[in-house]
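What you see is the complex with one protein chain gone and the rest in place.
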Amino acid sequence: MRRLHKSIETLTSSYDLYGLVNHAGRDNLPSRDSIDHILQGLDELVFPGFREYGALDHDNLQLITAEKVYHLARELVGEVEKSIAFSSRQGDANCGNDGCHAAAELIVDDFFDELPKIRGILATDLNAAFDGDPAAKSAAEVILSYPGFEAIMVHRIAHFFWTREVPLIPRIMSELTHGATGIDIHPGAEIGESFFIDHGTGVVIGETCMIGRNVKLYQGVTLGALSVKKEEANRKRHPTIEDDVTIYSGATILGGDTIIGRGSTIGGNVWITESVPAGAMVYTTSGDQVVRTV
Amino acid sequence: MRRLHKSIETLTSSYDLYGLVNHAGRDNLPSRDSIDHILQGLDELVFPGFREYGALDHDNLQLITAEKVYHLARELVGEVEKSIAFSSRQGDANCGNDGCHAAAELIVDDFFDELPKIRGILATDLNAAFDGDPAAKSAAEVILSYPGFEAIMVHRIAHFFWTREVPLIPRIMSELTHGATGIDIHPGAEIGESFFIDHGTGVVIGETCMIGRNVKLYQGVTLGALSVKKEEANRKRHPTIEDDVTIYSGATILGGDTIIGRGSTIGGNVWITESVPAGAMVYTTSGDQVVRTV
Amino acid sequence: MRRLHKSIETLTSSYDLYGLVNHAGRDNLPSRDSIDHILQGLDELVFPGFREYGALDHDNLQLITAEKVYHLARELVGEVEKSIAFSSRQGDANCGNDGCHAAAELIVDDFFDELPKIRGILATDLNAAFDGDPAAKSAAEVILSYPGFEAIMVHRIAHFFWTREVPLIPRIMSELTHGATGIDIHPGAEIGESFFIDHGTGVVIGETCMIGRNVKLYQGVTLGALSVKKEEANRKRHPTIEDDVTIYSGATILGGDTIIGRGSTIGGNVWITESVPAGAMVYTTSGDQVVRTV
Amino acid sequence: MRRLHKSIETLTSSYDLYGLVNHAGRDNLPSRDSIDHILQGLDELVFPGFREYGALDHDNLQLITAEKVYHLARELVGEVEKSIAFSSRQGDANCGNDGCHAAAELIVDDFFDELPKIRGILATDLNAAFDGDPAAKSAAEVILSYPGFEAIMVHRIAHFFWTREVPLIPRIMSELTHGATGIDIHPGAEIGESFFIDHGTGVVIGETCMIGRNVKLYQGVTLGALSVKKEEANRKRHPTIEDDVTIYSGATILGGDTIIGRGSTIGGNVWITESVPAGAMVYTTSGDQVVRTV
Amino acid sequence: MRRLHKSIETLTSSYDLYGLVNHAGRDNLPSRDSIDHILQGLDELVFPGFREYGALDHDNLQLITAEKVYHLARELVGEVEKSIAFSSRQGDANCGNDGCHAAAELIVDDFFDELPKIRGILATDLNAAFDGDPAAKSAAEVILSYPGFEAIMVHRIAHFFWTREVPLIPRIMSELTHGATGIDIHPGAEIGESFFIDHGTGVVIGETCMIGRNVKLYQGVTLGALSVKKEEANRKRHPTIEDDVTIYSGATILGGDTIIGRGSTIGGNVWITESVPAGAMVYTTSGDQVVRTV
Partner (left out) sequence: MRRLHKSIETLTSSYDLYGLVNHAGRDNLPSRDSIDHILQGLDELVFPGFREYGALDHDNLQLITAEKVYHLARELVGEVEKSIAFSSRQGDANCGNDGCHAAAELIVDDFFDELPKIRGILATDLNAAFDGDPAAKSAAEVILSYPGFEAIMVHRIAHFFWTREVPLIPRIMSELTHGATGIDIHPGAEIGESFFIDHGTGVVIGETCMIGRNVKLYQGVTLGALSVKKEEANRKRHPTIEDDVTIYSGATILGGDTIIGRGSTIGGNVWITESVPAGAMVYTTSGDQVVRTV
């Protein structure tokens, strides 16, 4: 393996040639592993006694909660600080090193202020999942095993940081969950309470979607954009779904001006690029399928 | 970060307000991490020498097997005991604490009795995968890397516990594999031998499906329900697939009374809500596609 | 649990009865965990400073790079050696134990020679992702969170080992990424530079696909085979996609003779089994959808 | 290895035969590993920035401190509760299960009240070490590497729990440090400020020792008992060392009535069983040594 | 750091020049870490419920015991096999590779046969410790924290392997404990029941010592050899201590013909090279100490 020494030199030279190297110092980007760890910690804060392994009783609930909040706050401040300092280096934000730390602390303080409210909304999502799936035997089963519930929980956390314009972290959060569940919700999407995704693999919900209350999606649903031109990045590119809509598996709904009216039902595999009035049922006739028997 | 102390109080109060807290004592629900660990251990028992890292030879195979069985038995008894005690607290079962331990031991004893038979069926699945995929170069490749094979292996284990009415654990098992493979097989589904799923992402197989022998599915196939009313939870809601059926990618077959007859072939993206006779070929004409050239 | 002792005996006997046991000695198959670890290490070599956790500065970049290359070279030589020795036992290759080690060293030496070139191509993929997604805010965001970018990076590595006819390892690599991203690219596929997959869940790219430059795919796209007969395993079974083609979500393109001409756009959910000329736009009319309002 | 199955039965039977089994339920004794972990955590609280690995700055000192205190408080309450419940089962104390938890919380609350005072005394010990050893180059060197300083730090913590009559934990603490440093200080010993042990291996300080301020010991010093009758366990059995005493290596001082007067110097290898007045110098004449030359 | 590459070459060359390299293949010497792990496992087998962290109750005691025995048997067989194969390569034993495995299995089988008897003897040591130390408050305290008790436990295990002429492992066991406790008992020493070492740091007990029942040692006691000529390695070089002897701290007893008669008491710091009759008391007069007062 004599050539290795030479390959190392070529590789190190290529770092100058092709770039793609992050040199700005140490630990200067948020870490996927840390964000993953933070999400697990928040999960345990939101559902005490369901996820964690070990003792939980009334006596130590207060101590455990305080310890976790302080730990997560510290870890979050560190990651948020790196993210907004990165943004500042890119010219998208403006904080010096000290300012970034203070700004990060403010955002994290606000996040923990907001967390009880997020729990309240997740309670409605939990009910929606339990009511909406005949196979669900208990609320505990939903909390312990439903990927759609995991996805909406992480989304509601990621969305908070999105609204506070923290870069990188919301997207890392949503892609971690995308990897784990096959459900791809952009952290920018606005989603009302009592939301449920069943099965979920292949669901895509775009950045500028607006989704009302009591909406239910099945696997493979796309709520996407018609145009993917970079210069339209700041427009609303994804559809609006009003309250009480159900969208069955494989349906595709595209466009920023497309509105699915309140109470509509969108059938499986349907392809929609224009608005649909309230209370509509949209489905595909399977008339052009051929059944040939021997 | 002065506000953290207050946020902790609000959060702890919200535990009383919104609930979603599991207080019933310590370690009283099955742990996802333990179930994951158990599945890995069973995988090594089922395919000795393929998955594990380290020594395996004739000399120590007996010692290793005994050690693993005792370890997994202990871990399984613990998780099963917690699950049926949970069920008992919900009023769905009836065992006191001591009774739950004895009942768990009985189920786990039966499971290890059954395991050699499960290996036998998995041998037929392995053959089906190797024969059914031109890209498969060896049986070892299937065992080491095919997600469809991993999914059916876990399903056959999860289904055992489902038939013994152990709550939570079968679903946690199937969702762990859903996350890892994108294949969502409800543990209640009954699946015959020589079963193969190719690629697999997006496959959904519902709770009351009945699938015969020699069935082959491709990615994105849904075997689902027409009705999702909670009150119909105890009816057969998902289709029956008879022996020797192939279902291509993206096909959707819905309904508890829908039967796909023996030897049928269901084409890609087909949407089926009624029975299909034996030997049928069902496909979509792509007549309404437009090819516009410049 | 008296029956356990007996179950252990039955299980051990079943190892003789049904086989599925790998006895050939110790550590004689590549390990999924090692391959996973190697991929993480290569990721850090390819994007220094983005993924790893800890110090990186100009001063120690040389030391860190050398250390990683030697470490990964050693780990890779071990796994490649086991893979080609396995192949040799199957009669597919021909190297004695010493020959396998030397052959493995040669392949790994070549791989590290190639790595800077792979970085160069990944730089074009990175640009394609950033340019092609309006939601992408920075190149760092793509590197840190885009599953489509992760998939193409691993594919370019796995494909190198595929071209060198190393068995098992390329497929284990691609399935590890399939599990993490829902994107299933067979390591045999040939893919040109500036390739981008958006969202990605459910994408399937077959073994004998040939894909040109500047191609962009969305979630759920299948580039598959028409025939799955084992005896046709050595033919080109999957389509050719020429330069500058975009294929929208859910489209299915099948067949080894199918060519999508340069610059074409394939619409969502389209089903194609025949060639399409350069510059074509193919889409489905949604004429047979019914919108029923109350 | 056929006989193993039988050995397991014999061994399990021996658990009934010879006892030495702790059956009282789960986790009912303090854990050496937990106590070790607690000591490391306290070490980091007492010397912030010296021992821990990772970030410490003014900005996060408050967050880190709060997190550590809550974490250690929870871990300590658990271990103390098990210890006093054990004691209660032995008849040495009297608390029901709930009472034990409350009692443990009280003790741990008091401990953290006391901790700043303990830091103050350790500051005097640090000065004593730095002043007393010509080889010490900086205070940081003492904190980072002196076993004598580690021993007195752990003793001051263990002694707090001893005075609160917590069983087992103080002794486990002192033996953990004995193992790490070779210095065996019984947690019952009362030791004044500015205490220093140099080198330390082999030092033994008994349960009822009383040691004043500014005392310095060298390796191998024993402050022990004359009588070791079990029935005298409640008497003062070990010596009193007044302020400003230095005791050189290998000296042995025995007996509960033995008092080494203020300001004395005890020479190496001296053996003392009676009191020595203030300001005394005690040494051994080496007159009976023979130097034989060739 | 350009010179590193050259240093690596020089270092690798020095491996040929000075030797000290073990090339004989992989994993061919017993591993200190494995022996350490085995000792911890045996500790948990010998004192169930005292050391381990986690659940232990009547229900699972049988399962846990079986699992541990199988695990430890496998690990022990591996280490013993490597040790006797090493010995065989040195010409000290004679077993081919297969023979070594079988021989290792036999020894380990015998060890687990013996283990209940070892527990019985340790019960006498436990009583001796509790009775012999006024500071001991409970038997649990001895098990959880006394280094002298830990040392005799490990010695009784190491001694078994010594009597079976397993090389390396017994000494590695005793040195692990020497490191942890400061007590250095050669695995060859024969020690009767009810043995207790108090404090223990600095105790040395030589290879050919013979120690009766009810013997008690304090810290710093040496039972050593007069001659250290290599050619006398096979003679009895260390003293015999008869039943019911107590030896106080710092005493040195040397010589293979030296016998300390039954019931004797040897005072602190005494130096003995000749036999002492039964019932003797040996002590040093401290007459040549000078007490100088100011």
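All chains are identified by letter, namely A, B, C, D and E, in their written order; residue positions are counted from 1 within each chain.
Heads up, the rule we're going with is that a residue touches a chain if its C-beta (ideal position, glycine included) is under 8 Å from a C-beta of that chain, and two chains touch if they have at least 3 such contacts.
Because the structure is a prediction, the values reported are computed rather than measured.
Check C:I8, C:A66 or C:I253 against the missing chain and you find that the one touching it is C:A66. When the whole complex is considered, the residue among E:H101, E:R156, E:H186 or E:H199 that touches the unshown chain is E:H186.
Interface residues of subunit E facing the missing partner chain: 1-4, 7-8, 10-15, 17-34, 86, 90, 92, 167-168, 171-172, 174-175, 178-179, 182, 184, 186, 188, 201-202, 204, 206-207, 220, 222, 224-225, 228-230, 232-233, 237, 250, 252, 269-272, 276-277, 279-285, 287-288. The missing chain lies against subunit D, touching residues 45-51, 53-58, 61-62, 65-66, 69-70, 73, 77, 105, 108-109, 112-113, 115-116, 119-120, 122-123, 126, 131-135, 137-138, 140-141, 143-147, 180-182, 199, 201-202, 219-220, 249-250, 268-269, 284, 286, 288-294. Residues touching the missing chain, restricted to subunit C, are 55, 59-60, 63-64, 66-67, 70-71, 73-74, 77-78, 101, 105 (touch as defined at the top).
By our rule, only the chains that are shown with their structure count from here on.
Note on connectivity: the fewest chain-to-chain touch steps from subunit A to subunit E number 2. Between the Cα centres of subunit C and subunit D there is a gap of 58 Å. Taking each chain's centre as the average of its CA atoms, subunit A and subunit B sit 25 Å apart.
Touching two or more other chains at once are residues 1, 63, 66 of subunit D.
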